[in-house]
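The complex appears here without one of its protein chains, the remainder shown in place.
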Amino acid sequence: MSAKLLQVKNLRTSFFTDAGEVKAVNGLSFDLEKGKVLGIVGESGSGKSVTAYSILRILPETGKIIGGEILLDGEDITKYSKKEMREIRGCRIGIIFQDPMTSLNPVYTIGSQITEAILLHTDRTRAQAAARAVEMLALVGVNEPARRVKQYPHELSGGMRQRVMIAMALSCEPDILIADEPTTALDVTIQAQILELMQELQKKLGMAIIMITHDLGVIADMCDEIVVMYGGRICERGSADDIFYNPRHEYTKGLLHSIPSAAKLDEKLVPIGGSPIDMLNMPKGCPFFARCDRAMKICLDEPPEEIEINPGHFASCWVNVQQMLDDEKAAGGAEEAGQ
Amino acid sequence: MWKYVVKRIALAIVTIFIIITITFFAMNAIPGGPFQKEKSPLPAVQAVLEERFNLDKPLIVQFGLYLRNMFRGDFGISLKTGREISAIIGESFAISAKIGAAAIITALLPGLIFGSAAALMRNKWPDRLIIFSSTVFVSVPSFVLATILLLVFSLKLGWVPVWSIKNPSYILPIVALALYPMSYITRLTKSSMLDVLNQDYIRTARSKGVAERWVIFKHALRNALLPVITYLGPMAAYILTGSLVVETVFTIGGLGTKFVSGITNRDYPMIMATTIFLAVLMVIMTLLSDLVYKLVDPKIKFE
Partner (left out) sequence: MESGKLPKKNLLSMQIDLSKFTPASDEDKQQVDIMRESTTFFRDGMRKLFKNPLAVASLAALLLIIIAIFVAPLVCPYGYDDMIEVNGVRDRTAKNLPPMTYSENEKAFIAEGGKVFPHFFGTDQLCRDYFIRVVYATRVSLAVGLFASIIVLIIGLTYGAISGYFGGKVDLIMMRIVDIIYSLPDMLMIILLAVVLDPILGSALSGTVLASLGTNMISIFVVFGLLYWVSEARLVRGQILSIKENDYIMAAKAMGAKSGRIIKRHVLPNCMSVIFISIALQIPAAIFTESFLSFVGLGVQAPMPSLGSLANAAREGLQSYPYKLVFPSLVICFIVLSFNLLGDGLRDAFDPKLRR
């Protein structure tokens, strides 16, 4: 069994705004193993990006981790001091963001921005760091890296900027790379290139990846394990096969059904009914209650407990509990009958 | 970028030419003309004027000659005193320039510091205090401020002596001139900083493990400065016009006082020359501030 690199246990992060407390992440648990790719799927507002920011503790002013643990190699980093967190950021965990245009500082060259990261976390001299920056650019497939290093972000195309972000995030060889919707802001053809690049780099450098996205296609391609989130809670988690072939949460099922398929051109599109949840007025029970076809009264009152469907495959849904109880009853009845 | 620089300088030159033209022809619309052909204070002065300014020639020719004289540094003589205007401008501007430059620095540096402090300590008491004072000061016209300062510090309390050439005291006029731009810059810096601190690249910097103080001084400030640089031109213009009143109130022998007394005395050649001088100065300062901005913003550098 490979070592668990990252363990998130019952993470709860809230934003304290003028309008009230927004429970962006409300009891999230998952594990990440060395060298594996974990995908976090969900709509906007489901809490997936907030999870990433919580791990690195780069939440905006109004955000705060109010509960749970994040264990990196066994140590709870939610208890780390600011200085200790700074040592982790960029060094043990790197992150790339959704919009590469706004994520790079417009008044500094891309070379200096990469070099900054290298100088922060390694012992290299300026000259060595600069050389390393050029190396990294070459590694991520930026052409003419020696020339590009002196350019400013606005001189590069979207795809290239994202490559620069990746170079920057990986420059200190972190154990984990978090990718927060890395392809959403890019053209479709560039998307494919970036994803390919990430897979290559993963094979070469062996880091674990947390891929955050709302695009199931991306997930299907790359991920070993998948976590599905809605309204700040986890709906379901398991291996890619588990999720795609045996979904056990109504939300997951809805997502899978709503994917238009080129093979079934005549079929009507099947959206998930209702509107996205208002994070300021979260219901007591399951966040998906109002949109769920199989909702029960208990779903309104009690947040569903997570139960293990199969080894490694967990779902948080009362329907599964109900099924289990029915099965038990049937098995009990059969036993009695067979007596 | 060089294309831009050339275009901008050309625009400035056109503007200056327009100003000189407007001023000259406007002044000549006054019955009797700027040199008051009909009623001159001193016959000796009148003779000099006729000779030097060819007042009997057609207006267009006069205009050409005026321009030529201007390039030679000859602005004519004051109707009131008969002195060479270029000499008057020369010595009085030296004083005004000193005060003006000091005011610019006094406005800029504290403004940037207070504004950044307010942004960083948002919603805490330093922020509220700074913003409150800035808002109040931005509503006080320079002449009101100047007069009140004079009243309180010079006349009532006697802390600061009244200005004279032998005993020049610059502190009150500098404060009176600088307070409005300083408050404006404070507010501008705060909102610019807040804007910048919300940007994605600040989050990127933090995610790389950059220490918070460098996130602010290296990543944020450099970007937050850009709108402030845009303000440099208008600020220079404000200080220039403000100096007219401030110098008058504090009875300082600078160009502002000379200009105002020229207006009161209807010393037309003085008014004409000073208007042109000040206007050209303003255009040049606006030009400089525009160019500095373009220089500093890399997005424009390479177009």
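We just call them A and B in the order they show up, numbering each chain from 1.
Assume a contact is a pair of C-beta atoms (placed from the backbone, for glycine too) under 8 Å apart; a residue touches a chain by one contact, two chains touch by 3 or more.
Predicted model, so just to flag it, every value in this text is computed and none were measured.
Here one chain is not drawn; of B:6, B:26 or B:295, the residue touching it is B:26.
Touching the missing chain, out of B:97, B:120, B:140 or B:160, is residue B:140. Where chain B meets the chain that is not shown, the touching residues are 11-12, 14-15, 18-19, 22-23, 26-27, 29-31, 135-136, 138-141, 143-144, 147-148, 150-151, 155-156, 237, 241, 244-245, 248-249, 260, 263-264, 266, 268, 271, 275, 278-279, 282-283, 286.
Residues touching the missing chain, restricted to chain A, are 17-19, 246, 248, 274-275, 278, 281, 283, 289-290, 294-302, 305, 307-310, 313, 318, 320-325, 327-328, 331 (touch as defined at the top).
The rule is short, and it goes like this: only the chains that are shown with their structure count from here on.
One finds 55 Å separating the Cα centroids of chain A and chain B. Listed in rising order, the residues of chain B touching chain A in the complex are 199-201, 203-212, 219, 222-223, 297-299, 302.
Across the complex, chain B is touched by residues 56, 58, 82, 85-91, 94-95, 97, 99, 102-108, 116-117, 120-121, 152, 154-155, 165, 168 of chain A.
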